[in-house]
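One structure is given below, encoded as structure tokens.
Every protein chain of the complex appears in place save one, which is left out.
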Amino acid sequence: MSVQEMIKTHPRPASHDQEALARCVQECFECAATCTSCADACLGEESVQELVRCIRLNLDCADVCDATGRVLTRQTGFEPQTARHVLEACAQACRACAEECERHAEHHEHCRICAEACRRCEEACQEVLATVA
Amino acid sequence: MSVQEMIKTHPRPASHDQEALARCVQECFECAATCTSCADACLGEESVQELVRCIRLNLDCADVCDATGRVLTRQTGFEPQTARHVLEACAQACRACAEECERHAEHHEHCRICAEACRRCEEACQEVLATVA
Amino acid sequence: MSVQEMIKTHPRPASHDQEALARCVQECFECAATCTSCADACLGEESVQELVRCIRLNLDCADVCDATGRVLTRQTGFEPQTARHVLEACAQACRACAEECERHAEHHEHCRICAEACRRCEEACQEVLATVA
Partner (left out) sequence: MSVQEMIKTHPRPASHDQEALARCVQECFECAATCTSCADACLGEESVQELVRCIRLNLDCADVCDATGRVLTRQTGFEPQTARHVLEACAQACRACAEECERHAEHHEHCRICAEACRRCEEACQEVLATVA
């Protein structure tokens, strides 16, 4: 994916672990896209009434992952304090969404796939958190 | 502003302080817009080289405020844990951007206005944080 | 609102009608916020099944208005061709959302308010379109 290539071409790379960072950025954008899709698929189910909380958490997770992916992509004037707080918010939004999607994973394939994307993103955020002092 | 009206018309309002919440949502969206504008005004200055860090923090703050405003607007299936972490990230992004803009406030009117918007948003986030258990 | 002040402080203002532009930017961000809120209020209604199309158009309109507000806020290196196409997409997203919300305006106050915000934004986009050659 070109984002990983892009991070390598940066004129002033921030000093933290670039590989963990690139993986996290990719998981954030993929999770944002997957949650946007899961919210829409839930909205199309006949049982939408039972998926209201799932849709809400999907929408939150999409918005927080998208903002996190953008903040982490930026290397110029990197600000560790902001990165930490944003990563913690993202890991939390992913956890909440994954827990809800897992409850519907047996009945809805989109929830099963979405829960996996959220768990991967949560983990990637935790990995970067361990390296941003 | 219609967002405050909107929050009042919600069929299932979340139980926290609705007035502080509506003020915070409004500050988040206003801060996002102001930071987007400040990044662009900085980019148009002849001294852009000295404003590189300011532009970066403007862009971060715009993205985080926008996501926070969206998450806090949602009342259905309100998730206090996610709200807390997102509010903390937003307060931090606003603080970092305000500190940088304040350094340029004497020379650039857009930075002075932006610093004020960031401080108001940071404060509004802290107020809601005090009410979300 | 500080965005209007901000546009006035820009070091290189684009040459089009600044007043119509500032109004349009404000309507875009307000419409984005209102549509985000209406989607969530619809999701909280017992009759959510009948509001599925409304929620979808709300989400589209929020995303397109937010992007349009950001693009129009930027004055540095203003690109009339992109502005035109983005404004046309925004006017269309607002129209589609307004038409759907108007169908529910009698039963849901949030849809009534949202339809009005969409119509104001559609009109503001048309006004700027008339000035961007």
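Observations on the structure shown:
When the chains are written out, they are named A, B and C in that same order, and each has its own residue count from 1.
One rule holds in what follows: contacts are C-beta pairs under 8 Å (C-beta built on N, C-alpha and C of every residue); 3 or more make two chains touch, one makes a residue touch a chain.
For clarity, every value in this text was computed on a predicted model and none was experimentally measured.
One of C:Arg74, C:His104 or C:Arg119 touches the chain omitted from the figure, and that residue is C:Arg74. Taking the complete complex into account, C:Arg56 is the one of C:Arg56, C:His104 or C:Arg119 that touches the chain left out.
Contact with the chain not shown here comes from a single listed residue; of B:Ile7, B:Cys31 or B:Ile55, that residue is B:Ile55. Summarising the interface, chain A meets the missing chain with residues 1-3, 5-7, 9-12, 25, 29-30, 32-34, 36-38, 40-41, 43-46, 62, 66, 69-70, 73-76, 108-110, 113-114, 116-117. Think of the hidden chain as still there; on chain B it touches residues 39-40, 43-44, 48-49, 52, 55-56, 59.
As for the chain not pictured, it touches chain C at residues 52-53, 56-57, 59-60, 63-64, 66-67, 70-71, 74, 76-77, 79, 81-82, 85-86, 88-89, 92-93, 96.
By definition in this document, only the chains that are shown with their structure count from here on.
Look at the contact of chain A with chain C and you find the same residues on each copy: over half of the numbers used there are shared. Taking the mean of each chain's C-alpha atoms as its centre, the chain lying closest to the overall protein C-alpha centroid is B.
Here the spacing of chain A and chain C, counted between their Cα centres, is 27 Å.
Residue positions of chain A with contacts to 2 or more other chains are 52, 56, 59.
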